[in-house]
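Okay, so here's the structure we're looking at.
Of the protein chains in this complex, all but one are displayed in their positions.
As written, the chain order gives the labels A and B, with residue 1 at the start of each chain.
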Amino acid sequence: MNHGTRKTTIDWQFWISIPILILLPFFTPYHAVATNILIIGLFATGFNILLGYTGQLSFGHASFYGLGAYGTGLLIVKLNAPLWAAMAGGVLAATLGALIIGYLALRRSDVYFSLLTLAFSQILYFLAFQFRSITGGDDGLRGIPVFQFFGIDLGQALHMYYFAFVFFIVMTYFARVLLRSPLGKAMRAVKENEDRAIACGFNSQRVKLISFIVSGVYGGMAGALFAIHTRHVPTDLLYWTMNGEVIFVSIVGGVGTFFGPIVGSAAFLLIHDYLQIIFTRWELIVGMILIFFILFFKEGIVGAIENRVASNREKKAAGSARGQGGGS
Amino acid sequence: MFNITLRVYLLQIFIGLSLGVIYAMMASGLSLIFGLMRVVNFAHGSFYMLGAYTLVYLISLIGNFWICLLAAPIIVGILGILVEVSGIRRLYGTEEFNPLLLTLGLNYVFVDIIRIFFGLGGIGSSIPKGLDGMVNLGFIMFPAYRFFIIVFGAAVLFLVWLFINRTNLGMIVRAGTKDNEMVQMLGINIRMVWTLVFGLGITMAALSGALIAPLTGVMPEMGSFMVIEAFVVVVIGGMGSFAGSILAAILVGQVIGITNLFYPQAGTVAIFVLMVVVLLTRKAGLFGEG
Partner (left out) sequence: MNKEGRKSKGRIWTRREFLKIVGATTGAVGATLGFPPILKYALGDTPIKIGVPAALSGTVAILGTDFRDASILAMEQVNAEGGILGRKVEIIVRDTAGTAAGASTRAKEMIESDKVDFMCGANLGHEGLAVHEQTYPRKIVNMCNTMSDPITALPTFSKYTFHPDIAPYMLGNVMGRFTAKNLGKRWYFLIADYAFGWQNYEGFSKVLKDEKGENLGVSPHPLGTKDFSPYIGKVMGSGADVLVTINVGFDQVNSWKQLREFGAFEKMKIVAALFQPGTIWAVGEEVVMGGYGGATFWWEAPETKSVADVFEKRFGRPPTDDALSQYESVLELCDAAKRAKSLNSDKVIEALEGHKFKWAKTEEYWRECDHQAIQDIYILKAKKAKRKYDTFDIVEKIGGEQLTRTCEEQGHRKDAKGKWIRHQ
């Protein structure tokens, strides 16, 4: 199959997700969890860019989630910043953080890189925890008001959802564009085989750093939305267990796929909700699901579906004697 | 700050040693597993916790501390081998972070299973008769049980070091750490060596937990942060270096002890700062091979 023709066809994956997400809150048990799905989905989208497309496993991505949330929250509470400025500020804080942490951590690779990112997120956690007169410490940052503007009341669950939805769609579109650009291909090349990528002339360090920073931006945006949604920013966001959550979401959804992050996020949050009602030991099930997926479904839910679809297509193509089937 | 006498410093140094020995047993196991098998075992902390719970449970059945101290790690070690054979083995040859993610999932499973069987709140425990009390170290009085931990732990570490450096099997392990494929080409059943090393690492982790249980009691979450600290130690010492992890463990134990003397809140973050400094200045830790 000719990859060249793909660019001119309509990006149905992106466009179909819009009506699905517009209807999502009506299919969840309550609207607020749909907003959470978008927030975690956005966080996972960024994480996916780094892990699924560039092949780098970060253990400290909570840093950017936290920087986004605290940045936004502090600007609102301490400086009375308007909503847009505060969110921009939060994302900027996360971006700067990603630049610094990425630059330092990427000087090493593999597990050393992963542990460096973890160390940085622990340091940030320590700072947020200790400077409790500024951040509220473990009591959390409080005092973010309910925002209302142009007839929209973010205290209403549906309004908040569509507010977050706008950001989600826009940023997902950017991710789509990025991943299909030459830079996106460079990322994939680095993931496939870094040495070969370098031999082909890619500056793999720069590619990795850009990917890291971009994923940090998404984390920061997710954090900013979190702050506006819950109006309470706890230190939990920076705690190392937060990293486990985004890893789970990415794996179960499917690394390196478009729908993976949102599907994984929905799966995690909804399973969590339903399980909690019937079984307070839900972490056991979550762990078992993660293990199951790693052993048998490494490609995640979406990946498994895509593979099935692709192999069906292959069978059809082979059946009509067209020669080689395309891969994805 | 300057009221702290020599006596307090000495006390703190010995305390740091007792911490260091535990870290050394945890870290050396992790380091061996990574060095030989390139597996990042995130469930190491859970095995530590399981060792502690097994000890407490066995003591309630049998009563004799010594027998339980030897039996508990072996039981958990066997569990570790089962995990390797049934789970981790399937992931060899896939991306390097897959076993890591598998063991991450195992953590959730182990912790909740313990909660189901042993309750949510943890169980108290106590120091065995004969080891409670103080020993006179000359310049300070030091709790006997902690002294026992230092001595016993050091003995175990020495035995493992002997195994690695003075036996044929140990030589295979060392060779495998340097070059897996070559060892396989020499006709050695590398799979079995891997399983053995994994079991050894887990046994040491379980032993650390069993040793600490009489001091602190047991809680389902006791291993959760321990694994992170163990990783910090391994990385500082250098992944794959047995001696490195022991030295790093002692260093980290002292750093924690001294930090707590001057700026206790930073106790936990100090080791992360240390790790960042070490990693950014030396490519693979103090003694590691990149």
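Assume contacts are C-beta pairs under 8 Å (C-beta built on N, C-alpha and C of every residue); 3 or more make two chains touch, one makes a residue touch a chain.
Remember, predicted model here, so these are calculated numbers, not experimental data.
Only one of A:Ala157, A:Leu209 or A:Leu270 touches the absent chain when the whole complex is considered: A:Ala157.
One of B:Gly35, B:Pro73, B:Gly105 or B:Pro143 touches the chain omitted from the figure, and that residue is B:Pro143. Along chain A, the points of touch with the absent chain fall at residues 29-33, 36, 129, 132, 137-140, 142-144, 146, 155, 157, 226, 229-232, 234-237, 276-283. In the full complex, chain B touches the hidden chain at residues 3-5, 7-9, 11-12, 15-16, 18-19, 56-57, 59-61, 63, 115-129, 132, 134, 141, 143, 145-146, 212, 215-217, 219, 221-222, 225, 256-257, 259-261, 264-265, 267-268.
Basically, only the chains that are shown with their structure count from here on.
For the pair chain A and chain B, the distance between C-alpha centroids works out to 33 Å. Remark: chain A residues 55, 57, 104, 107-108, 110-112, 114-116, 118-120, 122-123, 126, 130, 240, 244, 247, 251, 281, 283-284, 286-291, 294-295, 298 touch chain B in the complex.
Those residues of chain B whose C-beta lies close enough to touch chain A in the complex are 34, 40, 87, 90-91, 94-98, 100-102, 104-109, 111-113, 115-116, 228, 231-232, 235, 239, 265-266, 268-269, 272-273, 275-276, 279-280, 283-284.
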